[in-house]
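A single protein chain has been omitted from the complex, and every remaining protein chain is retained in its original position.
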Amino acid sequence: MINKISASVTEALADIQDGAIVMIGGFGGAGQPTELIDGLIAQGARELTVVNNNAGNGETGLAALLKAGQVRKIICSFPRQVDSQIFDGLYRAGKLELELVPQGNLAERIRAAGAGIGAFFSPTGYGTDLARGRETREIDGRMYVLEMPIHADVALIKAEAGDRWGNLVYRKAARNFGPIMATAARLTIASVHEVVELGALDPEAIVTPGIFVQRIVKVPRASRFSTVATVSKQAAA
Amino acid sequence: MINKISASVTEALADIQDGAIVMIGGFGGAGQPTELIDGLIAQGARELTVVNNNAGNGETGLAALLKAGQVRKIICSFPRQVDSQIFDGLYRAGKLELELVPQGNLAERIRAAGAGIGAFFSPTGYGTDLARGRETREIDGRMYVLEMPIHADVALIKAEAGDRWGNLVYRKAARNFGPIMATAARLTIASVHEVVELGALDPEAIVTPGIFVQRIVKVPRASRFSTVATVSKQAAA
Amino acid sequence: MNKWRRDQMAARVANDIAEGAYVNLGIGLPTMVANHLPKGREVFLHSENGILGMGPAPAPGFEDDDLINAGKQPVTLLPGGAYFHHADSFGMMRGGHLDICVLGAFQVSVKGDLANWHTGAADAIPAVGGAMDLAIGAKKTFVMMEHLTKSGESKIVATCTYPLTGIACVSRIYSDLAVIDITANGLQVVEIVEGLSFDELQKLSDVPLHHKN
Partner (left out) sequence: MNKWRRDQMAARVANDIAEGAYVNLGIGLPTMVANHLPKGREVFLHSENGILGMGPAPAPGFEDDDLINAGKQPVTLLPGGAYFHHADSFGMMRGGHLDICVLGAFQVSVKGDLANWHTGAADAIPAVGGAMDLAIGAKKTFVMMEHLTKSGESKIVATCTYPLTGIACVSRIYSDLAVIDITANGLQVVEIVEGLSFDELQKLSDVPLHHKN
């Protein structure tokens, strides 16, 4: 019987190697797998390349991983924020390499890795400093830049619920990078707030089929959440 | 108030032009929008280019559209089937142009059109007759073929349920090409078996957000369907 | 000099958004446009982080850390809204499915080049986010910005001196002094703030302006 549920964060993260390319889900705090990041700090792998939309907020989560000195390079779209002081300091001190990627190209490069696409032409960033020196091509009268896939050794993502086959559903806008990162890594580890019986997830609504997930670990819900699924039209008007 | 529900198939299809590139959903019979195809036959647009996985089965649906002489060219992966006699005859008589595309490249080319990708390198088909004369490239030690997006004027797809904003959910494996074709066409028309109130579709489970759908039309359910969602483990063992 | 206030600018933009439009509002000033959409007019707001049908800020106590907008502020979802992942979200932009995107800017050139992501200062930490995707993705890109820099220079320029976000991507500028279309025939002034003449606006602007035909 296949059972992808890990007993603990420690067990789930045990074999992450120094030098690994680690994708970490999340857009700001939403979808950030905080417990897995904390586990990675405890686990201690170093010289990591991290792929994330941001570069950490405040002193926790990804920022704490950076502060611990475990990251050599970060590939992201939006590092500078009001509370990105950890990143800012390391970057200014030349202790952290930055590859800045427009957000849509970042997402599509991750998706390309998962889908076996060798490279693709994107219109985003053409003519800007972020595409300087890159291969370009005119297709049907529009200019494009050649973009390469981003593969990872490990993806750490946060989902809402999962089953023992590794099927995942997410919650609201915490979905963001999780589903595509799961496809792009050789080892995908997902934290979930609920482990459910096989068959409990609607097969029409599974967002990440288990084929993309190697380990699942349950963690308590820490963030604020509202059970009000949608606002009423009246309240919204 | 936005209301994408059309009163009839006739109304929904009224403005399809001669020479249009028309994507038609379905894999064999599953997901084939039979009523919309019948409507297109009645509507009478000619010199069409049709994009579909197959080239029609039996004498109904896509086969009937071919028989009506409205199609100039078909882009598909699997035309030849035991009951593809209409296609076979037209093809052998030189009355129908065929662009044969490996199924995954067909799907990805449609997806690329919808996602604004100018072109992409696929490993599928490299070194085969279907890639003869095409641009190739070695990337990280693997060989790839350059593939171009397929854009459409119209997509005719079949979904299970929709709302007045055009949000769609599908049913089982009838999903197949519907969601990607909806993204690749300037005008997407979906048949549904149920029109539901706004908010009735779970926002976590909407497969095609309304942004990709211009018109919805309700049609009766004609195909066999089982309400047994899954077989039990015991029955399956 | 008379200027449109920020809420007036937002209302002016909102007024140009037709019912049924799919719209992405950039962080900062453009976010204000949502508050000025006429009641009852159904407009679909897209947020880059995987939301379509985004609603207003929640009532206090109903914030949800899993439901935030591109600026990381708590938002809500309207009935009929949907969630999707980042590749699908940016496919919506890049694929030309959004009707309108509204962005802030440091500079816009006479050809519609946009500079809004980086001052280019040597010690600045760059961050681009979704700006480059938004700039080139929507059918129309609107820019909301003050007409002049704090030192009084025109932010509409012959050629951008700040690093570019996108080339020839801006359709219309909503400044605090005027509404200006960027066309193949140059900049065409659609509207000017009350009390300012065309000639005065021209003097304040770095590039030739034309009356809208």
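Per-chain numbering from 1; labels A, B and C assigned in written order.
Criterion: a residue touches a chain if its C-beta (ideal position, glycine included) is under 8 Å from a C-beta of that chain, and two chains touch if they have at least 3 such contacts.
Only a predicted model underlies this, so the values are computations on that prediction, with no experimental measurement involved.
Hidden chain, full complex: it touches shown chains A, B.
Shown as candidates are B:Arg72, B:Arg137 or B:Lys172; the residue that touches the absent chain is B:Lys172.
Screening A:Ile24, A:Ala55, A:Ile75 or A:Ile117 for touch with the missing chain picks out A:Ile117.
Looking at B:Pro33, B:Gly125 or B:Pro149, the residue that reaches the missing chain in the full complex is B:Gly125.
Only one of B:Ile37, B:Ala119 or B:Ile180 touches the chain withheld from this view, namely B:Ile180.
Residues of chain B that touch the chain left out of the display are 27-31, 53, 77-81, 84, 87-88, 91-92, 98, 100-105, 107-108, 110-111, 122-130, 143, 170-180, 207, 223-226, 228-233, 235-237.
Residue positions on chain A in contact with the hidden chain: 1-2, 111, 113-117, 163-165, 167, 183, 198-199, 201, 203-204, 206, 209-212, in rising order.
Keep in mind that, in the parts below, only the chains that are shown with their structure count from here on.
The greatest centre-to-centre gap from chain B, using C-alpha centroids, is found for C. If you average the Cα atoms of chain A and of chain B, the two centres end up 32 Å apart.
Chain geometry summary: the mean Cα position of chain B and that of chain C are 35 Å apart. Among all residues of chain C, those that touch two or more other chains are 40, 77, 79, 81, 83-84, 87, 90-91, 93-94, 137. The multi-chain contact residues of chain B, meaning those touching 2 or more other chains, are 115-117, 198-199, 203-204.
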